[in-house]
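Removed: one protein chain of the complex. Kept in place: all other protein chains.
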Amino acid sequence: MTNFIQQIVSGLASGGIYGLLALALVLIHRSTGVINFAQGEMATLSAFVCWTLISHGWAFWPAFGATLVLSFAGGLALETTIIRPIQGGPLLGIVILTIGLLIAFNGLDTWIWGGAAKQFHGPFSTAPIRVGGVAFSKQDLGVIAVAFVVLALVGVLFTRTRLGLGLRAAAVNPDEARLVGVRVPSMLALGWGLAAVLGAIAGVMAAPSLFLEPNMMQTVLLYAFAAAVLGGMDSPLGAVVGGLLLGVLLNLVGTYVHWIGGELRLATALAVILAVLLVRPSGLFGRAAARRV
Amino acid sequence: MSLLELQGVEARYGEIRALHGVTLTVDEGDFVALLGANGAGKTTTLRAVSGTVKTSGDVLLDGQKLFRRTPEAMARRGVAHVPEGRGTFSTLSVLDNLRLGAWVHGNAEPRELAHVFEFFPRLYERRLQQAGLLSGGEQQMLALGRAMMARPRLLLLDEPSLGLAPRVAREIFGVLGRKNETGTTIVVVEQNATLALEAAQHAFVLETGRVVLGGDAADLRKNESVRRSYLGY
Partner (left out) sequence: MRPKQVAFGLGVLVLVVLPFVLSDFRTVQLATVGAYFIAILGLDVLTGHSGQISLGHGAFMAVGGYTTAILMANHGVRDLVTIPIAAAVAGGIGLVAGVPALRLSGLYLALATFGIAVVLPTILKKFDHFTGGSTGITLFGKPTQTGHGVGVWGLTNNQWLYVLTWTIGCALFLFAWWLLDSRFGRSLRAVRDSELAAAASGVNRAKYKVLAFGVSAAFAGVAGALFAINVAYTSPDTFPITLSLYLLVGAVVGFFGSIWGAALGALLIQFLPDIVGLIPHVDPKQGGPTTFFFGLVLVVLMLALPLVLRVASRVANRGYLGAR
């Protein structure tokens, strides 16, 4: 029983990271219809930036804040310089472009910081705390808390602010949005900036437990795909819930289905992706756009 | 003084020319109907004004020539365009749709919302529903209500009665008439010429991308060729 609870807590912690990255994927997908394959590598780059600031003597939280600001600017710049020129072209072209970015960012990380794994001291201690036989760390709890806080903030932004309204309008119907005066290109750029920030949070939260190296987010990206698909590619809430569910599911399956174990963890995530896409493409929370003629 | 002026406006979609030099004038406070067969260029004329199609020729607002018309910029200048097919934000709530109407003014004012709900009580009942789930008539009301939220000087409407029951269509035109009385200039494209000529003060007839006839709505109703082609008696 304690093992069961243990697996759920640590599953939620890794699921929180999947959910955060999935949230970034969903933000871009719902506004432009594109899956950003570079999202994981953008997150790794952000984590490296944060690590560099910390290793130059910054305290964690200021370094984290600066990283988020830089990531936001980077996301904006990426959209305006590279994505926007081919926006409106074939979707697959944009997807292939993001794969180019994936490869380029990965190479850049290795070029600048080398391939060796680095210890990343996060804000939360990784030392285990025991409560009634269940061992978990402040890191685990911290990541779960961060995931929920971020989800709440994104929720407030989207449903309670004018900017959120504009972002949603540009995503749902860009032509109409322009007619009411929304500057759609700015909204798309903001969407990329926001996604970069969410990815940065995911990257920095993941780095202490995964160790920081250029390929750190490659498998996390696949888990995030699974989380986003499970939750419904266009649902921010679904992305986070999908992430948490997936984290717990993978841990329980890995623990109790011995044949799968830890070795087929990635394969299980892929199975989730394929099953959802083939059986229920709208996922748990996604809905086909409501339409009545 | 004329609010809107088109001088020799041409427009094309790829290889196909849709407007071959449209010239027309709309006065401040006017209610204008554009008539014509399918493909005559009525919709494109509206799109030329709101900047949703590339054009050559001059478009003047308040006697000022407008360069680089984009939909966003035209919205800011007080032009509200309700395209055909009740374009709404289908997955957003009715209330959010209306709030977006007031986007150019910042946040929507409760007074304006109340005003729209006065015109369309049914929108109030359904304010929290997804726009895509409304009936056709309700969606048209929403599209119109959203345009009203912008407090536009010039309201462009494309086929507001398309696919609606006659009673609902009359209701919509009734609202347009009342908005026009309070000073909003209206240009409407309408298949139902009877309805349009009843409501409008002036009308233009388009054929193959040109204005071929224009004048008082009352006079056009008596015009032999208009009667035969558009009124059907």
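Going in written order, the chains are labelled A and B, and every chain counts its residues from 1.
Assume contacts are C-beta pairs under 8 Å (C-beta built on N, C-alpha and C of every residue); 3 or more make two chains touch, one makes a residue touch a chain.
No experiment lies behind these values; they were computed from the predicted model shown.
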Review point. Where does the absent chain make contact, in terms of the chains shown?
Key: A
Point to revise | Full-complex contact with the absent chain, from A:Leu102, A:Ala177 or A:Ala207 | key: A:Leu102
**Study point:** Among A:Ile5, A:Ile82 or A:Leu249, residue touching the chain not depicted
**Key:** A:Ile82
Exercise for review: Considering the whole complex rather than only what is displayed, give the residues of chain A touching the chain that is not shown.
Suggested key: 33-35, 37, 82, 85-86, 89-97, 99-112, 114-115, 214, 218-219, 222, 225, 229, 263-267, 269-270, 273-274, 277-278, 281
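Throughout what follows, only the chains that are shown with their structure count from here on.
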Point to revise | Centre-to-centre distance between chain B and chain A (centres being mean Cα positions), rounded to whole Å | key: 43
Review point. Inside the complex, what are the residues of chain A that reach chain B?
Key: 162, 165-166, 168-169, 172-173, 175-184, 287, 289-293
Point to revise | Residues on chain B engaged by chain A in the complex (per definition of touch) | key: 50, 52, 70-72, 75-76, 80-81, 83, 87-92, 96, 99-101, 103-104, 106-107, 130, 132-136, 146, 150
